[in-house]
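To start, the structure itself, in structure tokens.
Heads up, this is only part of the complex; the chains shown haven't been moved.
Chains: A and B, in written order; residue numbering restarts at 1 for each.
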Amino acid sequence: MTVRVAVAGASGYAGGELLRLLLSHPEVEIGALTAGGNAGSALGQHHPNLLPLADRVLVETTAAELAGHDVVFLALPHGHSAAIAAELGEDTVVIDCGADHRLNDPEDWSRWYGGEHPGTWPYGVPELPGARERLRGAKRVAVAGCFPTVSSLALAPALAAGLVEPEAVVVAVTGTSGAGRALKPHLLSAEVMGSASVYGVGGAHRHTPEFIQNLSAAAGEPVKVSFTPVLAPMARGILATCSAALREGVSADSAREAYLEAYGDEPFVHVLPEGQWPQTSATLGANTVHLQLAVDPDADRLIVVAAEDNLTKGTAGGAVQCMNLAVGLPEITGLPTVGVAP
Amino acid sequence: MTVRVAVAGASGYAGGELLRLLLSHPEVEIGALTAGGNAGSALGQHHPNLLPLADRVLVETTAAELAGHDVVFLALPHGHSAAIAAELGEDTVVIDCGADHRLNDPEDWSRWYGGEHPGTWPYGVPELPGARERLRGAKRVAVAGCFPTVSSLALAPALAAGLVEPEAVVVAVTGTSGAGRALKPHLLSAEVMGSASVYGVGGAHRHTPEFIQNLSAAAGEPVKVSFTPVLAPMARGILATCSAALREGVSADSAREAYLEAYGDEPFVHVLPEGQWPQTSATLGANTVHLQLAVDPDADRLIVVAAEDNLTKGTAGGAVQCMNLAVGLPEITGLPTVGVAP
């Protein structure tokens, strides 16, 4: 099978990571590469690591340029995907790395993003309960946010198994590539290096409703989520420390059992051996989540720590995984599981 | 006034930071510098930044070398300070940067550190309720741990004012100097750079009982604390994200009011202007804590984020602040409040 793909937003970080993965995907042929302001320039100027595509010229992001591919990846600012998808027709698989189609509830959408809800597409974390079935053969996919991917995977088994109360606290340390390539003062290297900072505190980050949606679905009841993202001096990687109050009688063994059951057969989610804790470097460039858990008998909480590469499993790798499901390829095709470390 | 000081453990990171601060302290004369394995070598080999002391030769850490100073700072491994303090006599001010004398409860000590409790000394965070009075004129001081310093300051006002339930979650990102200068594989630069990791998860970190002690004292009732330290790729700095469930009827305004009241007159603890969140770089090398708070109305939690330099306010700066109180100098003498940023 040869899957012909286009990437819209190819000069950004998500676009670059998509191309890095697609270049080593055995069933993919890379077609149009589009951009906004960078249209007309060579890809190599923006992604010098992508040598085999260095001379490819970026074209304008229009439906006309994207048409005629089997799969179109959209790595665009929020609010651009619905219109393009409509023009591409129902036969084209459209995989949206943006937020437009992740939320089920139109009111949530309006509250967090403003404007009218562009509709809900199948949610791109195959390892969440029920998700894989919706993604198989799907023509539209909403790739999950990088924080919700790793944190939902970290907490869903405990909530689904009723091990914890439906109130979660997530503090997730992230590298700065998650903020994209836009020029913002707080992302200047001299600001970031040697410093940790926070943003979107107190439920202000737009990924919050996505957490709540995922975790409430897993729990079968509304879950409150306190989410704080912390910016750390690294380019890639998210380390999420997730916790919730234990329900009575839950032991460390039963908690571990729930996670092994949930993820024992998953190719991309790994419960580490007891005593070994995740580090983001072990997932760098790989489509994996590493996680470990502990029960704190004094604080009466379950703590789950999970690591991923925000650009790979958290964005582009998750997107390719969804593409595999959508077009009927084995889910693991072309996706690395070995991180580049140290 | 001239205060003659000695520093035991001068070749480590805490010792080096003490000397950096003492060099610019207007009332201090630096006497004996001692070390363990590094005795006999010049200080400049270990701390090339401390130019004015570069040629000073480190001597063995013995009570004889430390005797005859007004103040002795101990920056030693756990378990060494009680014996030395006993030999130094009651007139010498002994300021212990180690953990030996921080805990009130001998059982806590035995559980977390093993062996017999070496006794409790006045606790070295002057800004905590009641602490300053105990430190004035004290002959023995137990400098607080770096994590408990910043996190206790972050949560104490809310607990003291009854704004939150007595169950706190603290996730604190730290630079690696907090682990000291011992050669451990996970502290190798190639392991740390580009990666975030965790350790001591689930209540396993020895600072946990110190948190509980401080916060329970502030609350006037036992407080449960879930503490997770996260190692980030930076040399210095702690950013603590602290949260607890709000009690009914607590508004953002009343929460802010409690913090302004608690810290409005403190020279080293700063509640940032609304909308501005802490970043560790702003505290680098300074004896300050920067903090900010938010109320999350969906999650029903108060979130307080606080930053410090783990070596300065978190260790050596806190120690010098306590020295000032102990010897009767103005508390702020010689202590920087301006960080080195970017």
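The criterion applied here is as follows: a contact is a pair of C-beta atoms (placed from the backbone, for glycine too) under 8 Å apart; a residue touches a chain by one contact, two chains touch by 3 or more.
None of the values given here were measured: they were computed from a predicted structure.
Student: For validation: placed chains = 2, all identical. Expected total copies in the complex?
Tutor: So the full homo-oligomer, as given in this file, consists of 4 copies.
The definition used in the following text is that only the chains that are shown with their structure count from here on.
Student: What does subunit B use to touch subunit A in their complex?
Tutor: My answer: residues 167, 169, 171, 173, 190-191, 193-199, 201-204, 208, 212, 224-228, 230, 232-237, 239, 241, 243, 245, 277-282, 284, 292, 294-301, 303, 305, 307, 341-342.
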